[in-house]
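For this depiction, one protein chain was excluded, whereas all remaining protein chains were kept in their positions.
Our next item is subunit A:
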Amino acid sequence: MKLVLTAALLAAALPAAAADLRFAATSDPNTLDPNAGNSAPVFSLLGNVYEGLVRRDREMTIEPALAEAWEPLEDGDGWRFRLRQGVKFHGGQDFTAEDVIFSYERASSEQSDTSSWFAGVTSVEAIDDYTVEIRTEAPNPIFVDGIANWMMMDSGWAAENGAERPNIEQGNFATLNTNGTGPYMVTERQPGLKTVLTAFDGWWGEDRGNVTTATFTPVQNSATAVAALLSGELDLIEPVPVQDAERVDATDGVNVIRGIEARVIMLGFPHDKDTLLTGGENPFKDVRVREAVAHAINVPAILQTVMRGSAEPTGQLVSATTRGYTSGIEQRAYDPDRARELLAEAGYPDGFAFSFKCTNDRYLNDEAVCTAINAMLAQVGLKPAFETVPVANYWPALRADEHDMYLLGWSPGTFDAEHPIRFLVSTPNEEKLLGSWNFGGYSSPRIDQLLPGIQSEIDEEARQIMLDEVANIVADDVAYVPLYIQPLIWGVRDGAEVIQRPDNFLNIRWINLPE
């Protein structure tokens, strides 16, 4: 490992020679249109091609990108952005305020998958060529955090090619072609097979490594990807299967880089149902039963065995790197005796039967984790009817309320603690887009009351007090049982310098490859 570090340092210190990067990931972005797909694979790839007004740095902090500076409007209801001058799109067009207006209209349109980012926005106006004012209904402290993936497109290019609006169902020119301002241009695109990115010489920024061409191949089978890394046909793969990580790391010529994703894996409960799927009344309405479940699960043991020590336990819905994280809330300790006591207190000394649903192709080793949980629940006398489902069937089943206890992973898109409150904890309300992933129907009037304040309080301290209160209510109520934070395990060629961020995006411009 030490050798590797030195190699990486050397690579960083020397003027790096141009290098070709060959990398693989499990899934191919289903589109190159930044408004037609709101998913990590899409933004991870497009983040190299398109840019937003703001972007995230190596530590996930928001920093200027196409906007040089921004400030709240005088009345507080919105933000003023000063745009960077002299920025060119790959096609040679100038980037101006007009493009920001166009990109807003496109990204917030009915046909777009990103419209919810702009839910509270009332107007976007160009004051001059390089100043834009975005007005919101109320002050919005995390608006800027929420638009890091809002990518700027050239209005002229879109109009010429008939791609003024995204088209999710039919596709259009922007599905296969790009014209961003970012450090890389897409020079070849074969959906599902191969995507080639080439460095854009006219990029305004400076912070970039030595990769001049990057070839991306989606490889579904992780054993194939590992073999290709070991044989030297690939320079970077993600993910390396948890069970292979040690072996890969021990192999000459390759290295494993580990990190923590922002995704928290948790168990959810049926809060608002009167009867369970297995029949009978719903004991999960009793907080003692939910607490018993939390005490029954030995998370450290699961991480040690199933995850081979590469994940971190958590007691909250967000990881410590997330903005607005509440310190001091720990995971409930593994204590099967306490679990049995609590069950007896709640009136279920002999446990009860319920359905326990899990995915088997969504999260790292999800099926194995759930199998372990299933056994641990049985040890305290509970009788889960355990079932694993492919993710394509999983969400429809949960939405149709065909679940009792279930597994859920959540990565906050805004990297702010408000995100899971809005989606997982708020009382479901379709119109306001609240609680849209709160399948169990958890409801706390106090949290519903606090959320608008959290969404509009500009003062960091006052806002944190509200976030802390919500985090404590969620933990005390055992609304969910947070288990662990999913690890990131990438495999790279020896000497490659790669930055791994908790959003699992691959920023090619930060990569330095050895000769």
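Rule of thumb we're sticking to: a residue touches a chain if its C-beta (ideal position, glycine included) is under 8 Å from a C-beta of that chain, and two chains touch if they have at least 3 such contacts; residues count from 1.
One rule holds in what follows: contacts and distances are computed from a predicted model.
Trainee: Mind telling me which option in "Thiolase", "Aspartate carbamoyltransferase", "Peptide/nickel transport system permease protein" or "Peptidase U62 family protein" is what UniProt lists for the chain we can't see?
Mentor: "Peptide/nickel transport system permease protein"
Trainee: Among A:Val100, A:Val121, A:Val211 or A:Leu230, exactly one should touch the missing chain; which is it?
Mentor: A:Leu230
Trainee: Sort through A:Pro72, A:Gly91, A:Gly156 or A:Pro191 and give me the one touching the missing partner chain.
Mentor: A:Pro191
Trainee: Of A:Ser123, A:Gln220, A:Gln243 or A:Gln449, which residue touches the hidden chain?
Mentor: Once the missing chain is taken into account, the touching residue is A:Gln220.
Trainee: So that we can see where the missing chain sits, which residues of subunit A does it touch?
Mentor: 28, 30-31, 36-39, 110-111, 113-117, 167-172, 175-176, 190-193, 217, 219-221, 223-225, 227-228, 230-233, 361, 390-393, 395-396, 413, 423, 430-431, 433, 436-437
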